[in-house]
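Every protein chain but one is kept in place in this view of the complex.
Letters A and B name the chains as they come in the text, with residue numbers starting at 1 for each one.
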Amino acid sequence: MAKRDRLSGNEAVSYALRQINPDVFPAFPITPSTEIPQYFASFVANGQVDTEFIPVESEHSSMSAAIGASAAGARSLTATSSCGLALMWEELYVAASNRLPVALALVNRALSGPININCDHSDSMGARDSGWIQIYAENNQEAYDNMVQAFRIAEHQDVRLPIMICQDGFITSHAVENIELLDDGDVKNFVGEYEPENYLLNPECPTAVGPYSVTDFYMEAKRAQAEAMKNSKQVILDVAKEFAQISGREYGLFEEYRLEDADYAVVMIGSAAGTTKDAIDQMREQGKKVGLLKLRVFRPFPAEEIAEALKNVKAVAVMDRADSFSDHGGPLGAEVMAALFRNRSQAYAINYVYGLGGRDVRVEDMEQVFETLEQIAATGETGDTYRYMGVRE
Amino acid sequence: MKNCVEIRWHGRGGQGAKTAALLLADVAFQTGKYVQGFPEYGPERMGAPITAYNRISDEVVRVHSNIYDPEYVVVVDETLLETVDVTKGLKEEGAIVINTAKPKEEILPHLKGYKGKVYTIDARKVSVACLGKYFPNSPMLAAIVKVTGLMDEELFLNEMRASFQHKFASKPEVIEGNMRALSMALEEVQ
Partner (left out) sequence: MATDISKLTLTARWQDLTTGMMIHAGGTSEEFNTGEWTSVKPHVKEEDCRQCLLCAQACPDSAIPVNKNERVKVDLKHCKGCGICAKVCPFDAIEMEGL
């Protein structure tokens, strides 16, 4: 029986981790993800999990230890935010290229500087090309559900890639909201035991992890890694389908909210999508055909699926909670616009950078975005396609 | 959102305003509501002004923005009246609850002409009488429950007892004091 409860996003992810009962959890604290290892440490102390919990001296070490444990044959994960993720940079690539299904509970926070503890996506967006699967959440429920699905995706034979389960710092991580939790037994059955075919601690077959690749092999190695990311898309969908059977909650690569007949669409990631849904409902009452595409899976990037979902819109605003400093737009904007171009879309497309360092996003802000799209479609003038929302100017 | 009550808390880091907001979400959840309780941190340090928020609704709460036009405001530390515009956006059909020992007449001039209802409670007196120490958050929580009429007082006290038993499992000796503080605050708020 599922249980109705109220938990913060960090509590929800910790709850999922207790149910998953991973083998190894090395951790180093950083706001706003600190509570995840903190809650988990109490599960360890209370004997509720069998996990080897390793307090380490930096995030470089926590990711290294998670990688070592994974190579040894253990189901391992860690948690971090912001600069902590930045300090893991080198290891992120090692985990992905060694094809180790490590999980990372990421609580999105701005990168310095100026130093700031609040939400934006610059940390995970910076790591977008490291070869990790990235799944994002709108609220605590999705953070919990994504965490439960994480290892099934990462450990799948066709995938074997590390996975980042992201949620918005403070906005969801520290907000208590209603949530529906699964039974411990259901999660245990769903996640299953981790039984890798090969692992370092197998005395029957000695293994070398991370051998040097000369130029003659490096490119083939990267091509093989790219194939794993390609495969992960179907696995993410299959795991979601199975998850729906135990939870009743359905997930895809993205969520379409009143998008079917929409003329004006917003594409975005994370907690502000909920705020956007309220804006959409209000505008729909006034007869405006507005809709949302909320991206759940950013890596692999569902380019064709997004272009297909947006094929009938007149104008679209892609919302980036991170800037690329390319003088051209943010990372999501670049990807979505490339997808639209490849699909020969005729829609007007603009890209907003918003919500940096925890800058609040209000229903009114999103209504204004839709109104701007309406104007663009009416006049045929996009103006600057790279703009900031909610900045004093 | 229909039937959604929005509450804004003003406190200082370390006084428990965030905890009070989370506890309010907790008890409101027990009455079958959809809830949200979340903090907004400024500088991370004791004594710095912080804001916390509650949404309590009959429908799923999807919006994730801060609250700008609350029905209710709770001021956990009256020194904030000098520096923070606590009545900003506060609806006139709503109310403000202030922790102070001063009579209402002395507080009103600090409220920038706010025309709604003003309640005060001396949370220090309540807390010191019941707990022997100054923890303003339990009295303020009871005060806002009383002022909003969010739930039946007896139900509130029962839920809070269960919540304290969980929260203070390792130091049960503080439960009775906190329960007395809640009961006394329900009477004292005016």
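We adopt the following convention: contacts are C-beta pairs under 8 Å (C-beta built on N, C-alpha and C of every residue); 3 or more make two chains touch, one makes a residue touch a chain.
Given the structure is predicted, the values throughout are model-derived calculations rather than measurements.
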Omitted chain's touching partners, listed by label: A
Sole contact to the chain not displayed, among A:T34, A:N98 or A:Q141: A:N98
Absent-chain contact - pick from A:S42, A:S213 or A:S326: A:S213
Residue touching the undisplayed chain, where the options are A:R109, A:R160, A:H174 or A:K233: A:R160
Absent chain, residues of chain A that touch it: 97-100, 160, 197-198, 205-211, 213, 216-217, 219-221, 223-224, 227
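One rule holds in what follows: only the chains that are shown with their structure count from here on.
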Residue ranges of chain A in contact with chain B within the complex: 5-6, 8, 31, 117-118, 139, 168, 170-172, 174-178, 271-272, 274-275, 277-278, 360-363
For the chain B and chain A complex, residues of the former touching the latter: 1, 22, 25-26, 29, 34-41, 44, 60-66, 68
